[in-house]
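Just one protein chain is left out here, and the rest sit where they should.
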Amino acid sequence: MTEKLLEIKDLHVMYRTDDDEIFALNGVNLSVEKGRTIGLVGETGAGKTTTALSIMRLLPDKVGIIRRGEIYLEGRNLGSLTESDMRLLRGNDVSMIFQDPMTSLNPIHTVGDQIGEVVKLHYPDLKAESVEVKVDEMMEMVGIPAERKIEYPHQFSGGMKQRIVIAIALACNPKLLLADEPTTALDVTIQAQVLKMMNELKEKFHTSMILITHDLGVVAQICDSVAIMYAGEIIEHGTVEDVFEGERHHPYTIGLFGSIPDMTKKTDRLNPIEGLMPDPSTVPPGCRFVDRCPHRMDVCSTVSPEIIIRDTHQIKCHLFSKSGEALRSTDKNHERGAAS
Amino acid sequence: MNAPLIQTRNLKKYFHTARGPLHAVDDIDITIKKGETLGMVGESGCGKSTFGRLLLRLIEPTGGKVLYKGENILDYGQRKMKDLRKEMQIIFQDPFSSLNPRMTVSEIIAEPIKVTGMIKKGNDLLERVFELMSIVGLAERFVNTYPHELDGGRRQRIGVARALALNPEFIVCDEPVSALDVSIQAQILNLMMDLQDSMGLTYLFITHDLSVVKHISNNIAVMYLGQCVELAPTEKLFENPSHPYTRALLASIPVPSLKNRKKLEVIQGEVTSPINPKPGCRFATRCPSVMPECLEPGLELKEIRPGHFVSCALYH
Partner (left out) sequence: MTNSYTTAGTNGFGEKNKPSAAARIHQYKKKSQVKTIWLRLKKNRLAMFGLVVFMVMMVVVLSADLFLSYEDQALSQNLSQRFRSPSREHLLGTDQFGRDLLARVIYGGRISLFVGLATICVSLTAGSIIGASAAYYGGKTDNILMRIMDVFLAVPNTLMAITLVAALGTSIFNLILAMGISQTPRMSRIVRSSVLSIIGQDYIEAARACGTSDKRIIFRHILPNAMGPILVQVTQTVARSVITIASLSFIGLGISEPTPEWGSMLSEAKGQLRYHPFLAIAPGVAIVMSVMSLTLLGDGLRDAMDPRLKN
């Protein structure tokens, strides 16, 4: 059995400003096994970035608050660590890549210096030559000639900048990589290059990865398991086979797949999900998807659904609880757009 | 058969830079028939956004012709252009920067009408604003709200309403759904297709997303570094992508399906510079099927199957 590298238990995160309180995460449970990649999928406001920032303990000071829940990295409770302990962890055990390659690099330092900086931080006793050797190694590994380490970020294109960011993230061989929409800002052909490279590096270093994205295509290509987030909760979780090929799905997942124009099939109209994500400043009692769900039942507005588990596939929806199944089979009219 | 509404002949736009002329758009010949959608795809720097603006003369072309209903609009003077603008409009990509933050929804939608003087009476103008809001699916209660109070999807609907305000015949859609979430994208795409049916609109749909363009276009033009490398009806393009770049583009797209997992085909290298480009095919430096003939000048779109044009030495 593969071991668990990261475990998030019942995480509740809130953003509190003078004007409002935003309930960003409402009970997130997630685990990542060693050497595996999990895709964290959802739309804007679902809470994916908040989850990643919580793991890194990089939530905005005083504004982002972890109300409840724990995060364990290899058994260590990250909440109990001091800030200096966390700093040792960041870049070394856990690294993060952000979405926008244009602003991720410091424009006044050479790229070699930026890669070297993270190495020096975590291995302060290393000699200068050894640091340079490591920098060269990382650059070649991401497909950029080592001679270019003396150049500045603005001399590289978007795709190459993102590779450098990846080189920085992987320089100290972290156990876990958090990638927040790493290829969204890139052209499709460059995205393919970067994804391929990430795949190869991942396999070489046995790095676990949480890949945050809204693109189900990317998930299908490189993830082992998928967690789908909606309004601060994980509403479906399973292996890629479970989510892409299984029979039972959360209605939101079905809606997501239905919204994507399929390149392989001819369709006249798309089946978007009606409405918008609910207001995050309140936490109503029932299921958060109830207003947009084509299969809603009365119980959905009043009782929060439990997580129904079948092997590796978990779905948080009343439709799949025992009572839900009973209700659903009596009302065939609600069936619309089965998963494909 | 539908008559061509808008055509270009040898349309060019070169920008001056310190290092030489930047060939943003180079010798493009396309035709869009009334009521149809031409999808224009390509990656950053291919010139598709510039091309859209050339059609509207928001940027002045360096050379070539733009024929609207048979007449070359590049010859039009200021007055005629102003009249023409009622018939050609544009929807922008960014729902944030495309709306004046200091104007309310109704003011934004009413603005084109006020500027052209199409409706003078105040009450009639407001009626038209409400009508447009209803057409694009914006609830009445948003009439006095400011753009920053609304989400991306609703803002984009305002952009659509504004583009429709003058009852245009032709709309350039510059990546109108790229900045939106997937489920909202689908809503806006459906809206645009319904409007095309009900109002007989003609679209130039610019995007980098091949799956979106497949959905909405009758014909597709594939752009690379300012040149059109392939032009074909949508189904034919996807069934039989002929230009190596088109093939590479299609192969790079991650499909949400577990078949062919991890078999991403990747083109090597980066896009070359559009400044002072060498003669011949601009994809040659990255093409897996490159031949010596590719670097010779005189490469142009050739019809290799009915309606299917490719600009590639492989087919000469």
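Should a chain be cited, it is by its letter among A and B, assigned in written order, with residues numbered from 1 in that chain.
Methods note: a residue touches a chain if its C-beta (ideal position, glycine included) is under 8 Å from a C-beta of that chain, and two chains touch if they have at least 3 such contacts.
Being a predicted model, the structure only gives us computed values, none of them experimental.
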Subject >> Given B:32, B:66 or B:99, the one touching the chain that is not displayed >> reply: B:99
Original post:
Which residue, B:8, B:190, B:234 or B:311, contacts the hidden chain when the whole complex is considered?
Top reply: B:190
**OP:** With the full complex in mind, choose from A:10, A:245, A:274 or A:306 the residue touching the hidden chain.
**Re:** A:274
Subject >> Interface residues of chain B (partner: the chain not displayed) >> reply: 53, 56, 58, 81-82, 85-86, 88-90, 92-94, 97-102, 104, 106, 111-112, 115-116, 122-124, 126-127, 129-130, 134, 137-146, 148-149, 153-154, 159, 162, 166, 187-188, 190-191, 194
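In this text, only the chains that are shown with their structure count from here on.
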Subject >> Interchain centroid distance [CA atoms averaged], chain A/chain B, Å >> reply: 32
Original post:
Where on chain B is chain A touching in the complex?
Top reply: 43-44, 151-153, 181-187, 189-190, 193, 208, 210-212, 214-215, 235, 238, 248-249, 251-258, 261-262, 264-268, 270-271
Subject >> chain B-facing residues of chain A, complex >> reply: 43-44, 157-160, 187-193, 195-196, 199, 214-222, 240-241, 244-245, 255-264, 266-267, 269-273, 276
